[in-house]
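What follows is a single structure, written as structure tokens, with notes after it.
Of the protein chains in this complex, one is absent; all others appear in place.
Order of writing sets the labels: A, B and C. Residues in every chain begin at 1.
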Amino acid sequence: MEARRVEALADGVFAIAMTLLVLELHVPQLATSTPEGELMQGLLHAWPNFLTYAGTFLLLGVLWIGHHNQFHYVRRVNRRFLWLNILFLMCAGFMPFCTALLGTYIHSRVAATLYGVSIFTTTLVLYAIWRYAARNGLLSHEATPEVVRAAGDRILIGLAGLVVGLGVSLVNAPMGLVVYIAVPLSYLRQSEIDRHLTAGHAHDAQ
Amino acid sequence: MEARRVEALADGVFAIAMTLLVLELHVPQLATSTPEGELMQGLLHAWPNFLTYAGTFLLLGVLWIGHHNQFHYVRRVNRRFLWLNILFLMCAGFMPFCTALLGTYIHSRVAATLYGVSIFTTTLVLYAIWRYAARNGLLSHEATPEVVRAAGDRILIGLAGLVVGLGVSLVNAPMGLVVYIAVPLSYLRQSEIDRHLTAGHAHDAQ
Amino acid sequence: MEARRVEALADGVFAIAMTLLVLELHVPQLATSTPEGELMQGLLHAWPNFLTYAGTFLLLGVLWIGHHNQFHYVRRVNRRFLWLNILFLMCAGFMPFCTALLGTYIHSRVAATLYGVSIFTTTLVLYAIWRYAARNGLLSHEATPEVVRAAGDRILIGLAGLVVGLGVSLVNAPMGLVVYIAVPLSYLRQSEIDRHLTAGHAHDAQ
Partner (left out) sequence: MEARRVEALADGVFAIAMTLLVLELHVPQLATSTPEGELMQGLLHAWPNFLTYAGTFLLLGVLWIGHHNQFHYVRRVNRRFLWLNILFLMCAGFMPFCTALLGTYIHSRVAATLYGVSIFTTTLVLYAIWRYAARNGLLSHEATPEVVRAAGDRILIGLAGLVVGLGVSLVNAPMGLVVYIAVPLSYLRQSEIDRHLTAGHAHDAQ
């Protein structure tokens, strides 16, 4: 069994889940026929939907990049690994619902908690995939113990950030969303893994 | 004609059908503006939708893995084989409707039966694809008679499980759904095919 | 510019257009809570939606196979060729709307005509792609004049069948749909092109 098709399914599910988010943005239904002011107000009123669209797109983006980086090292797959991936995709595929819920009820702690628990679970499964692959010899020799530890630690830091977001959301739901979105943005900085990969590619190119 | 593009279309249809399932989860429409208790109740009330989401995701996952494993052996395709694959995708693409129907009417035997017949038909077509490929010389030499029989038998066992689920659903619809979901979960255990594939890959890696 | 990514986009659009068809199947909204008889009637009443789902899935399937077969011969692409492909995908991507319209108004000649014109136009663009590629040297040497003519003729025969369907739909809309669906089914028989391809692959395998 090749890792290639798992990547294809994952790319598909992520592309679709990310694109489906737009379906939760609804055209305001207005009474008048030339509704400039009313339409502007309707759009401004829908700010939670735009914010959750952008936030979930970023969160799914960082998860996709994480999965993408892991598969750089995956050399073979087995059935349990496939199932962990399907569980991962099931959690990621659930995010559009959480996004719609939070976009509709932005001040609800219930909605913010469900959103946070879902993104936390998805990230946790990504961590489980990495640990499972490392412990069961599914990774290539490029995945040295240092790489395995560093990549795992990066996910753990993200999980810690999401737990903080969950705590904040119990006090103030929109603020919790801001923390959730801040987590992927913090990944923008270059990391040890990146340097390893860049070095490896630079080496390949020589 | 290459098998590669059939795989791409199949990956696409499965990724989309699996991801579209989330569209059947609707945000509860509530009267009050800060609806914590009401929202929690609305979500708990929607348990059939969450259960059918997870169940169909798993069922489509196991079908995708099965198709994926078959294509490990497919070396060439012909027109009839392509059409069997399109029929397979048509059946798989129909599952989101059955999922929405059963999620809405979880106690309906009509909904549970349509769901069961649909997943049974999809699995049956997967079996027909395998048999057709084996009988018409579309498989590689790796597909020894033992592999062909073992892979076919695994699908037949799944079909038997789905027939049991259909029988149960005529008595109790939600219980039938539980049986349907139990079928893919039973595939989690390693199988003869897996061992063959793992052995083959281990051999490749040497 | 490589043909590979055009194929990827086409596979994506077809997979999505085919899978989106299921969204046009709506769960019947019923009054009673244990609605066995009512639900059964609601489903039987929706037969036009199920028929158009299956029919469009088949029609898009045959167009996808046709496009797939063409790309077996495409060796390079240019900008005009890309645009013809985007036009092709635009037409194919329009089919879910025509399907929903005809599924809702199965006896309407307007709906049947729009459906027929859309599928005719999509097929015509597929023919234009093939002719353009042949005349501008985008095909490989495998595409002998005989192959180019035979493949073109097959599309022309399909176009003729769709014109017959259009004529029938002006008299009786559902009967016109039956003719439209009969066209792709007629492609099930093996053709000269298939024999060429099979022979080529058999040769490759030796």
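Throughout what follows, contacts are C-beta pairs under 8 Å (C-beta built on N, C-alpha and C of every residue); 3 or more make two chains touch, one makes a residue touch a chain.
This one's a predicted model, so the numbers in the text were calculated from it and none came from an experiment.
Contact with the chain not shown here comes from a single listed residue; of A:L25, A:I106, A:L124 or A:A182, that residue is A:L25.
Considering C:A111, C:V125 or C:I181, the position touching the chain not shown turns out to be C:A111 (whole complex). Residues 7-8, 11-12, 14-16, 18-23, 25, 27, 30, 33-36, 39-40, 43, 53-54, 57-58, 61, 64-65, 68-69, 71-72, 187-188, 190-191, 194, 197-198, 201, 205 are the ones on chain A that touch the missing chain. For chain C, the residues touching the chain absent from view are 1-2, 5, 8-9, 11-13, 15-17, 20, 23, 75-76, 78-80, 82-83, 86, 89-90, 93-97, 100-101, 104-105, 107-111, 114.
Following the convention adopted for this analysis, only the chains that are shown with their structure count from here on.
Least-squares overlay of CA atoms from chain B onto chain C yields a rotation of 90° to the nearest 5. Chain geometry summary: the mean Cα position of chain A and that of chain C are 35 Å apart. The centroid of the Cα atoms in chain A and the matching centroid in chain B are 25 Å apart.
Residue positions of chain A touching 2 or more other chains: 16.
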